[in-house]
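One protein chain is absent from this view; the other protein chains keep their places.
Let's turn to subunit A:
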């Protein structure tokens, strides 16, 4: 599961420098595959940024079942085991701008802006975007997409899961 999957980076031809006041954008597209299983539960998903040595930087999104009575859904947050160890157990849920409901299979798109929560101000350097998923009565998978911040030109990087995750694409805009 830790395996780094094929990563494609496509930098665009040097664009004229944008005004320095412009905040960079990081967009993520996550594909949750349609699974033909007898008992399907929507996956719990955590998305975060970490340094290349895997120390956590910031949690971007957590999708879990927050609607169950008595916050029963939180019982399964530990199954997002890497995120749980790195950041989850320090986070109080629900968390504004981070936690949300579980999603149906298909493509989900999110955009984060430099300097704004939950991305915050990322210092220049190499990072990885991590998407971890765990499904009740199902599997667990984790995909990492390396990227460099801040982007000098628009760039795309992606990786693909094998079971519980489809493509995870990171789009960077200066």
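General observations
FYI, a residue touches a chain if its C-beta (ideal position, glycine included) is under 8 Å from a C-beta of that chain, and two chains touch if they have at least 3 such contacts; residues count from 1.
Going forward, contacts and distances are computed from a predicted model.
Think of the chain that is not pictured: of "AzlD domain-containing protein", "NADH-ubiquinone oxidoreductase chain F", "ABC transporter permease" or "Protocatechuate 3,4-dioxygenase subunit alpha", UniProt labels it "ABC transporter permease".
From the set A:58, A:74, A:148 or A:167, the residue in touch with the chain omitted from the display is A:74, counting the whole complex.
Taking the whole complex into account, subunit A touches the unshown chain at residues 1-2, 70-72, 74-78, 81-82, 84-85, 88-90.
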